[in-house]
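Below you'll find the structure I mean.
Excluded from the complex is one protein chain; the other protein chains are retained at their positions.
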Amino acid sequence: MIRSIARFLPFVALLVLIPFLLPGGRLGSYYLTLLILSLSYAVAALGLTVLLGYSGQISLAQAAFFGIGAYTFSVLAVNHHVGYWSAALAAVVVTTGFGLFLGAISLRLASHYLALVTIGFQIITELVLNNWNAMTGGADGISNIPRPSLFGYAINSDHGFYFISVAVLVLASYVVFRLRHSRLGGALFALREDEIAASANGISLFRTKVLAFAVSAALAAMGGILYASGSLYISPNVFNFYQSVSFFAMALVGGQASIVGTTLGAGLITFLPEVLRFLHAYYIAVYGVLVVVVVLFMPEGLYGLLLRGVGAVTTLVLGRREDGRDEVAYLKSDAVPERPVASDRPLLEIRDLAKHFGGIKAVNGVSLTVNRGDVAVLIGPNGSGKTTVLNVLSGIYTATAGSIVYDGKEITNLGPTRINRLGISRTFQNIRLFPELTALENVAVGHYRRGTVGLAGALLSRPRGYREEREAMEKARETLHFLGFVRLDVKAKNLPYGQQRIVEIARAIVSGPELLLLDEPAAGMNHEETEVLSQILYRIHALGVTMLLIEHDMSFVSSVATRAYVMDFGQKISEGSVKQVLSDPAVMKAYLGDDVEYA
Amino acid sequence: MIGKLLGGAGMIALLCGAGVAHAASGTIEIGMIADLTGPAALSGQHKVDGAKLAVDEINAHGGIAGKKIKLIVEDDRGQNQAGVSAYQKLAANQNIVAIIGSIRSTIVQATLPYVARYKIPTMIGGTDPKLTHVGNQWVFRFRPNDTYASATMAQYAVKTMGSKNVAVLYDTDAFGAAGNALLKVALVKNGAKVVSDQGYTTATRDYTSFLEKVKSSGADTLATYMTNSEDEAQMLKQLRQLGLKVKIIGSTSIATSVCIQLAGPAVDDTYGVSDFVADGNDAAKAFTKRYVAKYNSQPDVFGGWVYDAMNVLSRVIAKDGTAPAAIQKGIRAVKGYHGVEGTYTFDTNGDGLHGYWVVKIKHRKVIPIKYVG
Amino acid sequence: MFSEFIQLTIAGLAVGSIYALIALGFVLIYTSVNVVNFAQGDFAMIGAYFMVSLVVVLHLPWWLALVLAVVATGLVGALFQLLIFQPVRNRPRNFLPVMIATVGASVFLEQAFLLIYGPIPYQLPPIFKADSVAVFGVHVYPQYIVIIVVTAAMVALLNWFLERTKLGKQLQATAQDPDTARLMGIRVAWMAALTFAISTALGGLAGLLIAPVYTVTATMGSSIALKAFAAAIVGGFGSMKGAIVGGLGIGLIETYGATYISGSYRDAFPFIVLILFLIFRPYGLFGEKVSQKV
Partner (left out) sequence: MSNMLEVSNIQSRYGQVTALHDISIEVRAGEVVALLGVNGAGKSTTLKTISGLLHPTRGEVRFEGERIERMAPEAIVRRGIAHVPEGRHVFPGLTVRENLIMGTSNRKVSRAETERDIEGILEIFPDLKRLYTQMGWSLSGGQQQMLAIGRGLMAKPRLLMLDEPSLGLAPVIVKQVFATIARINAQGTTVLLVEQNVNLSLKVAHRAYLLETGRIVRADTTEALRADEGFRAAMLGAGAH
């Protein structure tokens, strides 16, 4: 933590030193004005770091929020003579309100549509600012915007205001940084990487999206206030669609998920047209082309490229670092744990469940009961509807008919987040880890539902927040250890298939669920890995977790399951112990086909 | 205290040094911001053309006391922020002695704080009255402001055109919105009734809905306060196609070469106010002749006011030298200079012109009717 | 009163037709390669400038110029696809960079055409030289009728192409399932280029149709494009029928709204309708609700 904060120090030092490096006179003042402008843009662009970089939501309304912030502040401070800091606070609050509104709409929209609605919001905002003469001064704008005073000293000079701006940028960076490293940061990332997996881990998509929008709007407002106060005059045409695109370009060009990258991007996009002025009539065209080139061909942004360059040089100078590919992934343990005996108290009851897609009846009237302490297995040929049962059960699909009762409560169609919070967690057939997060971070996200600290707690650095963060990390580490997995800091996307499975299981059990749903945990594993997997399931079972799994590997099934259900064509065709169902002729037929000659 | 004195002495030495530097270079540099790119690049080009014409003429006559004028233009893209950057970029150049600012009131607004800070004489074309009424002693307006325009329009419409019920159509930008407010007051003061006032956003292309409302309001006269000549032309063409029978009087945008070129016959038989009339006076006639000879197109207000600004500036510099304070004083002292736009006499606010032409457009020619001062 | 309404309706439908053509372009590209091309409006500008070159400079007959200008705009569109979309077509989550790149490209195109054609707006003579015709007190501007008729014909032609030809079906197949289309032997890269060409040609057509009413400037496309964009969403992004109904609807709403409610907010009406749709019917008029597959 301290070390990652220390990384920012050189940048802050640089920002503080810059004014002293500038030439004097009007040239210095020209650069200083551009720097102040860049800082105000950077603060607003940091909002996009949260919104786009962290949570993966697209907004082309950042200039609208920037403008609402700037205008609310200026109207209050200039027309209503409200004190500087009170006006600023009010501006942030009002803008955040709009952010909440947009975030609330966003839930119902897939990401592309969201981009569209934000454009609409942007354009309407610009028109209102322009036409609401009584409030905003219309196209004339508002002039004589004040600069702040601090401890009784009025800060009117550009130098003074520059340092205030740096301070606000540091504050904004702190907000973004704290958010990133808090429990909520994990939720934002999860949202970006995989909404379904996020909701299956107890993360409310609605609350998280609204949070992202609100924080982003608040930062835009802070930037807007700096802008207004820095340029002393605002008018509606500054806060237009192209400015929003510009903010977006700042985030993308610099590196969308990096605080330093976004700040650099803001500086670059602000200074670039100025630097290109020598091209006279051609400079805006050249600027357009440069944006295209960077956006298309440098997916990590310029800062990402820079970091990679630095990394390459370091490797060259210091020699190759161990990439850890051959590191031992599992710690083996030969001790066979004591497994609990299944009780006869039902934990999960599914009655006459049906799920139809268009003309296809994927599940058509399935009933089954899983008792506490069971390791139940659902088997059947590919396409028989097993995964669909699991998806309805965990709230990802809504049932066409039937009911699901868990622990005596009706949970049919509750939604994945609520179901997870009741203590049901799951893994997915095609593994839905968050690819850009490390193994450890993935598992820590699984602990989300056990956390309590919200945004305020995280930003105010409440001790409880740190404790929870530490606890989530410790729990995650502990769980991975428990499963014998040691490559904690490798990104999920770089793990081999079998190891990804283990990490996904760890993520599912880290919060201590009562019921664990596993969709083909052994698929794609070799014998050795399958053996490790059965060990792992024994250990999880020994903790008292009830399980329902889908599996094809019969030797694996025989070794772990206490009870089996067989499905074919969306219906249950057999149930009993694994041995019983495997000798059922109907099952043999379903699996191997019957013996009719064709050739 | 002693340090301060020393600092002051250093500053003076530095300024003297700078003065020596451009004496040696043999040029006098004048900055200008203009729309080189963006939606109003056309007006930017006219502006550059007008300024260049003046510069070339002055240099051809031996410059100012043997020194040639060098014009340095920076693009403002028609945006406030870019306007400020362009202004600062020019101001940062220590050799620049004066700057020709924008014709757009909002860009002027945005640059005003920097004008005050740098104390560089700045000539502007924005006509929003308050630009020169905020106590900024370094701003000089080379066009008459909107109080004159609206008063002239209202007076002429009611007294001469016989308008009783007037519909107003205005751009909701700073120029149009301010003009609309002034115009309505002036119309009522002259005894007319405002039966409809409608604002549109810059670059609106379909005016059917506005014109239908003018029609249903029963107006006998349409008074327009439109910012862009392109929009004015567009509106006029559609008005003719809809067969609307109203008298028309417009703000300065109606009597520009752009409007006439684009609207064609649709602009005929309209009235307008203009601070620039091609054959309004001898200076304008001479200017128009040379402008047409050089660029093969009709000049308009965009070129006219900067031509005047450049010439006034060159006279002042020739008389008082290049020190900013001297130029400032010099411009303020200008009285009765006969320029293309009219006769300049600067008041204490920095307004140089105090009246408008009423013009009629007939057969795509601007015919001056009378000057209301 | 009634004549006023008819007048407004014709103007609204004409402007709406332009929105519809550009919205169709948005929809075609979106459904086939899943990106939004924000430079769509600039192709209207390109089409109009090509028309200017062919009619005003080269004095070609208008029908020949129209065909050439539309085809040329389509070719520019195909080239645009090659430069903006092809390099990143296989990158996951390429929606975002492509979208921003198209905005960057739009900045470039507007500047490039400003440099080529200069800042003086061009005027394109109307296709029918006749001035307005008065019918029962309604003044009908012939170009508006041309716009509506040509748009209808173009929509019919497009529909024939997509529904009745093998190539059209291949285009649809590629949009529905590109990998499987490749397995059939459909050259998906060509299909992407063709889609961009058709979309941008539609934009070019819109531009040259409206050019006699508007003036031709480098920035003429951008404001049209945003409203066309709203039209595409209101119609249900991804539905061709939706793009057409949305375009006409937005054109009418804008015109009626400016007259009966407020002229100053003329540009806001399309977006207010848009926001209302997004709140109450996020998938538009004809869009299908798509749920993410597990």
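Letters A, B and C name the chains as they come in the text, with residue numbers starting at 1 for each one.
In this section, a contact is a pair of C-beta atoms (placed from the backbone, for glycine too) under 8 Å apart; a residue touches a chain by one contact, two chains touch by 3 or more.
Note that the structure is a prediction, hence the values are computed from the model and not measured.
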Where does the absent chain make contact, in terms of the chains shown?
-> A, C
Tell me which residue among C:10, C:69, C:84 or C:186 touches the hidden chain in the full complex.
-> C:186
Residue among A:157, A:526 or A:577 that touches the chain left out of view = A:526
In the complete assembly, which of A:97, A:496 or A:544 touches the absent chain?
-> A:496
Per the touch rule stated above, chain A touches the missing chain via residues 358-360, 379, 381-384, 493-497, 500, 520, 523-527, 552-555, 558, 569, 582, 588-589, 591-599
Missing-partner contacts on chain C, residue numbers = 166, 169-170, 172-173, 176-177, 179-188
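In the analysis below, only the chains that are shown with their structure count from here on.
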Category of the chain touch graph - line, ring, star, complete, other = complete
Using mean CA coordinates as chain centres, what's the chain B-chain C distance in Å?
-> 37
With chain centres defined as C-alpha means, what is the inter-centre distance between chain A and chain B in Å?
-> 53
Chain B residues touching 2+ other chains are 37, 172, 199, 201
Contacts with 2+ other chains: residues of chain A | 127, 131, 281, 284
Chain C touches which residues of chain A in the complex?
-> 52, 58, 105, 108-113, 115-117, 119-121, 123-124, 127-128, 131, 195-196, 241, 245, 248-249, 252, 281-282, 284-285, 287-292, 295-297, 299, 387, 391, 396-397, 428
Okay, in this complex, where on chain B does chain A touch?
-> 36-37, 74-75, 77, 79-82, 84-85, 88-89, 91-94, 105-106, 109-110, 112-114, 117-118, 128, 134, 172-178, 199, 201
Which of the residues in chain A come into contact with chain B in the complex?
-> 25-27, 29-30, 33-34, 37, 127, 130-131, 133, 138-141, 143, 231-233, 235, 237-238, 273-274, 277, 280-281, 283-284
